[in-house]
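Before anything else, here's the structure in question.
Missing here: one protein chain of the complex. Every other protein chain is in place.
A, B and C are the chain letters, set down in written order, and residue numbers restart from 1 in every chain.
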Amino acid sequence: MATQLKDQPAAASEREAVTVRFAGDSGDGMQLTGGQFTLSTALAGSDLATFPDFPAEIRAPQGTLFGVSAFQINFGSDAIETAGDAPDILVAMNPAALKSNLDALKPGGLIIADTGEFGARNLKKANYDENPLENDSLKDYQLVAFDISALTLESVKEFGLGNKEALRSKNMWTLGLVLWMFDRDRQPILDWLHSKFVKAPELAAANAAALNAGHAYGETAEIQQGLGRYHVGAAEVEPGLYRTVTGGESLSLGLVAGASLVNLPLFFGSYPITPASPLLHTLARLKEFGVTTFQAEDEIAAICAAIGASYAGQLGVTSSSGPGIALKGEAMGLAIITELPLIIVNSQRGGPSTGLPTKTEQSDLYQALYGRNGDAPMPVLATRSPVDCFEVAIEACRIATQYMTPVMILTDGYIANAAEPWHVPDIEDFQPAPVTHYEGEPVSPYKRDEKLARVWIKPGTPGLMHRIGGIEKNFETGNIDYAPANHQKMTDTRQQKVMNVADSIPDQAFEIGGPDDDMVVVGWGSTFGPIHQAVKAARRGGAKVAHVHIRHLWPMPKNLGPLLKGFDKILVPEMNTGQLKTVLRDQFLVDAKPLNKVSGQPFKIAEIKAAITEMLP
Amino acid sequence: MATQLKDQPAAASEREAVTVRFAGDSGDGMQLTGGQFTLSTALAGSDLATFPDFPAEIRAPQGTLFGVSAFQINFGSDAIETAGDAPDILVAMNPAALKSNLDALKPGGLIIADTGEFGARNLKKANYDENPLENDSLKDYQLVAFDISALTLESVKEFGLGNKEALRSKNMWTLGLVLWMFDRDRQPILDWLHSKFVKAPELAAANAAALNAGHAYGETAEIQQGLGRYHVGAAEVEPGLYRTVTGGESLSLGLVAGASLVNLPLFFGSYPITPASPLLHTLARLKEFGVTTFQAEDEIAAICAAIGASYAGQLGVTSSSGPGIALKGEAMGLAIITELPLIIVNSQRGGPSTGLPTKTEQSDLYQALYGRNGDAPMPVLATRSPVDCFEVAIEACRIATQYMTPVMILTDGYIANAAEPWHVPDIEDFQPAPVTHYEGEPVSPYKRDEKLARVWIKPGTPGLMHRIGGIEKNFETGNIDYAPANHQKMTDTRQQKVMNVADSIPDQAFEIGGPDDDMVVVGWGSTFGPIHQAVKAARRGGAKVAHVHIRHLWPMPKNLGPLLKGFDKILVPEMNTGQLKTVLRDQFLVDAKPLNKVSGQPFKIAEIKAAITEMLP
Amino acid sequence: MNDMTPLKAADFATDQEVRWCPGCGDYAILKGMQRTMAEMGARPENTVFVSGIGCSSRFPYYMETYGFHTIHGRAPAVATGVKLANPELDVWIITGDGDGLSIGGNHMLHLLRRNLDCQVLLFNNEIYGLTKGQYSPTSRTGTRSPSTPYGSVDAPAEPCAFALGANGRFIARCIDTAQKQMPGILKRAHAHKGASFVELYQNCIVYNDDVFADFTAKPVAADSQIWLEHGEPMLFSNGTKGLRLNRDDLRLEIVDVVDGDWQAADVLVHDETRKQIAHMLVEMRHPDMPVALGVIYCDPAPSFEQDMRTQNIEAAKGKVVDLGALIRKGQTWEVNQKKMREGNAHLAAAADENKREPSL
Partner (left out) sequence: MNDMTPLKAADFATDQEVRWCPGCGDYAILKGMQRTMAEMGARPENTVFVSGIGCSSRFPYYMETYGFHTIHGRAPAVATGVKLANPELDVWIITGDGDGLSIGGNHMLHLLRRNLDCQVLLFNNEIYGLTKGQYSPTSRTGTRSPSTPYGSVDAPAEPCAFALGANGRFIARCIDTAQKQMPGILKRAHAHKGASFVELYQNCIVYNDDVFADFTAKPVAADSQIWLEHGEPMLFSNGTKGLRLNRDDLRLEIVDVVDGDWQAADVLVHDETRKQIAHMLVEMRHPDMPVALGVIYCDPAPSFEQDMRTQNIEAAKGKVVDLGALIRKGQTWEVNQKKMREGNAHLAAAADENKREPSL
């Protein structure tokens, strides 16, 4: 992993892992550059993790600090689970990109900067009084600065593009250079350029020329001190078919697969919101899989339409982020009391309120578990990584339909946008659990099976007409009933039904370590990578520390309590002010200690490792 | 208290406490009867507590089981804190009233029934195959049945009312009889009748005649076996002015007083919902106190308008019940991040979803503490009784304005509707804490005082123009800021500010008992009465058990943790599935054991006492 | 249930006790609906009543069909999901003036705009019944209620004008007690493909008794109600009065009709497809003008769920539905043997379908 990189670049050298951060103006195409470099890295066989970090503005004015868009990738020959604590290499396409990303760069790290963008105007926009490339301020880093803009213009001259358009290829030029540094094959990128610009071949050609020119620059030009070549080996991986996948894609595919496994058409009701919208966008293109997508007028309509679709016999899904999930609370109660299957996906972002829409956070766990009126229990699952989204979505479809209950999936903006290599599973390996809507003799709509799930009768079925609704219902008949004993019974039943889900989930396993360790670090969601790496590192240092990562946040695996009670020292790192900590302490009366970070940025491995060391000196 | 009443009625006898339940059709005016009997009881000097229990339907069809409306009162010469576990006397105006209230009646208790309503049709509506007054089924009770309907008609004959109208006085006839049983003065009720029917003197006269006739019936008629007279002594009370007050009234008055103490006009934005509407209705009549009431188009608009009013410099208040509070979650986040004062009142009812609108429950504590996206801390206060609402409202006004924060008040349907005698305080005894809107030199809108409260600058103030909103703001300037370190700082600051409220609240006291006891029962909200009585009873039985009742649910009093850690045995009775229990275990890592009741009915003293006995054998 | 036996009105009643106040106008509407169902030969299993919260929204419990009593204001949204999931179902939305126009106004707007094929029945009693009588957005200015003890100050919403502004394409009005006309109007609403909006004046005997009596009471009914029929002259007062279009002022005005000769009086013939006339009709205010009742406007357009379904089918055409292939899409590569990934990979065609960044 990146933190082990001790020796600083001199010449072409073998590295276990490297972290590169591409940073530029929103208009500079950094996300695309990062995406293509990710693909190239995957093709080269390294394991990898990425962290796209872009501004809230659509297109902030050019050159501004808040308009900086960055993409970080960590790749290596060992398993990679985070996007890297601190980059080894920072590509800074303008002064603002340098300014806002320099802090993250590892001491002694390499800066590649485009001098063509370090003019007075851009410097001023980035609040630089002097040109940092020309004074001493970067002396603790290695700086390689040259006029990428000019070199790009030169390289695409022959295509007769306007200046503005020609400069758009800067990112490809830069990518070419970085590809050279890591000795990568250019062909896949060239192929991609041609398929992308199939309708504008001159743009394809210009971008290809820029890419090649950047590569050639590394190969042939008089290289300044410090710009060396690196070799990062291939990672050990299972054989099979791989692809890169973002959390958004993976979750979409998982929902489609999950609906297919329970043999139901998928109804997706949603209202756009960052960072949840990618799900809507992806699913809107999958109509041939029996998917209906409905962009509702607001979040309340979105969940209500999904409830209506479930009532009518489909699998209703709704998706949003924190503020939108807040609006859905009342309707979740309706799904709970009418005992209809429903999946609610929360792609968490920084809060409270509008907060930090494009930054990541895990601060909606309280809301997921507790954020409804009345005693309103609901299963809650968390995704830990882009790849993990696929399985979690399938699991949610299973629970929702087998237990006739809404299920919440917690993911976050980091997972939704980050990409990682995915060993594509064989869909046949997943157990189908097809739903049959009840069509037999007349029964009470609240007739339950042994799991306590009620029958699912869909409108259109002759002879089984019935009425459901949000008022308390009689346990036997399903008619309105306010009687005290009945309410107690129904409350207990709803509670027990959700607890019964625990009968169908695997025991909580250790990710690393085991019951004999002295300490356990417990996480959920996208902190998986940094926790895992930190625990590994601590163990290498001799610490007896284990890692447990919870997918089933409610109900929790039955062995989790006993498992945790075996430890005196429990550390719970969360990107919130300590929400899982509350649940663990409440449920198991264990002295779980919070480690909280609420900055809109993922944990660094070092931060968690430091906390482990502190608890386990 | 009622449960101590061992000897059953024979002749006029001295009682320490008695519980009477008036039950009839929704149209029979039982709430009014109960209300007037309450007044009479208060005037007689007894302490008392009441429990109005009415159906969800506006006017359910006459005679039906779900149309039964009941009013229970417990009164006595000792302190009374619950409406009584089981009535000693049940007034049943029709078969449905008998059927649905008989279970509650104490064994051997007295039934007063109106035979005139026990005709075939009404019996059938109540699902009686036989007339229970005429078979053996009531043999374990004392039954006094006679034709109250006919006696009423007779008594008002002279006023020439129609049959239907004449029968409306049945409740007054019955009240007259009950007043006689307890040797009460009729004059206050007669005065009240005349003031109520000032525009229809013939109705006043008819009702008065019915009341007198009922009284005379007790006095003179050949009294059937069992209908004796009782004397309940006056309670020991502080001297001063008293009135009866419901929670709805008390909370309204508290808000008006609280706003006046902080020297702000009150803006009340609300959308009707049971059982929260009484606040809107009461405040709508208090315009002369600088109150503006706004019935919004929905709950979201109601809270947003209140936020707008606070922004403009008034004290914004919004009020609803569970499902409506769920809708306000997103906007609460806005008030939290913009750090505006706001009071949110939740009159809890049975959930989840629409649930049991007219039944009581404490199941919105999770929602109050945790039901928002992001890390969104907010002070939460609970009212324990109708009278307590007044002080809690004042306290909420203080906290909201001193700390520039939204504050939630949790009350419930039981408290909102129940009445109890109130020793009217001297308003001068409350400490004014007048707000001054900032009007000085230009400052950042996020400039904070030592408590961390930000300045409150209201639009209209020259030279201090600024912008606020739901996106994260820079700690120093208040401008939009997504920077990681700033978000961490602002999150910590918001958290700390709310925790600072604990500096200004009293230490948690014991209601009974103390640190040396073997066990503590911890409650919040309207379970105060039954817990208090159960603990008292258990102590009389020799148990070393204490009672702690929490008003400040967040932040909690600073000594609460140490206090609870002193006990091995902690019992937490709640009308939910165990929500305060979660908080106590999380915060203090104490083995708090839940005692849960989710039937829409208040706890019985006996239920809590049994749980105490079980834990402290 | 035998499909062959024609169902009677009583077959559409459930075993549940009806829980409205005695004398409530809701009873009459329920009766009218049950009769209409029978007369239309509706199939109970294919019929779904979706409601929000309010006295009126209890309606589904009393209809022996499928029913969903949802949450306050959200019936249109739930119904949208029901209909999109199964367009074969007959979806009826039951709502009140509070449910449908206060908290639920936005969903109503979008339901009408989208033109979902369903029937919306708005029970307008100009009051919040269930919560005990607060004024509603349709209450007349000056309404005294528990929340407006000194009278409401705000101008009411006019449901049909709102529906027209929302691009509703079927607008009708009826009165709870108008049992003669009600089945006809409900059948028209049902027959209309797209969203049908029917405002029903409903008397709340407890909290707003007789608020419509100025035009519904027997003695004044004939003079203050005009029942519209497409292609028929706009006559009322038993044919002695009619409405003429004042083409200069662009408004309808009352004219006397002598001996039934409405042509002579230039009485306008109702053309329910004309939106400008519809605007005038819904804006007529009693007592100056009669209250417009019946089908005021009907101008069909394609319905939302049909267009959605068509698009879904079109979009799926020619595509292979292979889940395995789907997850293998995108930028893939093969690792041939354990331990080391293979560098030589191939790029799938649909590389960056989902890339979102606008500029290269």
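Basically, a residue touches a chain if its C-beta (ideal position, glycine included) is under 8 Å from a C-beta of that chain, and two chains touch if they have at least 3 such contacts.
Small disclaimer: the values here were computed from a predicted structure and weren't measured.
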(request) Taking the complete complex into account, tell me which visible chains touch the one left out. (result) A, B, C
(request) Check each of B:G463, B:P506 or B:G542 against the chain that is not shown and name the one that touches it. (result) B:G463
(request) Return the single residue from B:V256, B:A326, B:A546 or B:M615 that touches the missing chain. (result) B:V256
(request) Could you tell me which of B:A312, B:A485 or B:A509 touches the chain that is not displayed? (result) B:A312
(request) Touching the absent chain in the whole complex: find that residue among A:G108, A:P272, A:P425 or A:P557. (result) A:P272
(request) Return the single residue from B:A235, B:V262, B:A483 or B:I608 that touches the missing chain. (result) B:A235
(request) Pick out the residues on chain C that sit against the missing chain. (result) 102-106, 109-110, 113-115, 132, 137, 146, 150-151, 153-158, 161-167, 206, 247-248, 250-251, 274-277, 279-280, 283, 301, 304, 307-308, 311, 314-315, 356, 358
(request) Since one chain isn't shown, list which residues of chain A touch it in the complete complex. (result) 57-62, 64, 66, 271-274, 277, 280-281, 284-285, 287, 293, 295, 297-299, 323, 353-354
(request) Could I get the residues of chain B that touch the absent chain, sorted low to high? (result) 27, 29, 31-32, 35, 39, 42-46, 59, 168-169, 171-172, 185, 188, 191-192, 195-196, 203, 207, 234-245, 248-249, 253, 256-257, 260, 265, 267, 269, 278, 281-282, 285-290, 292, 294, 296-298, 300-302, 304-314, 316, 330-331, 333-334, 338, 390, 424-428, 458-471, 479-480
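As a convention for this text, only the chains that are shown with their structure count from here on.
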(request) Can you check how far apart chain A and chain B are, centre to centre, with Cα atoms defining each centre and the answer in Å? (result) 46
(request) Two or more other chains in contact with one residue: find those residues in chain B. (result) 66, 323, 353-354
(request) Check each residue of chain C and list the ones that touch at least two other chains. (result) 53, 71
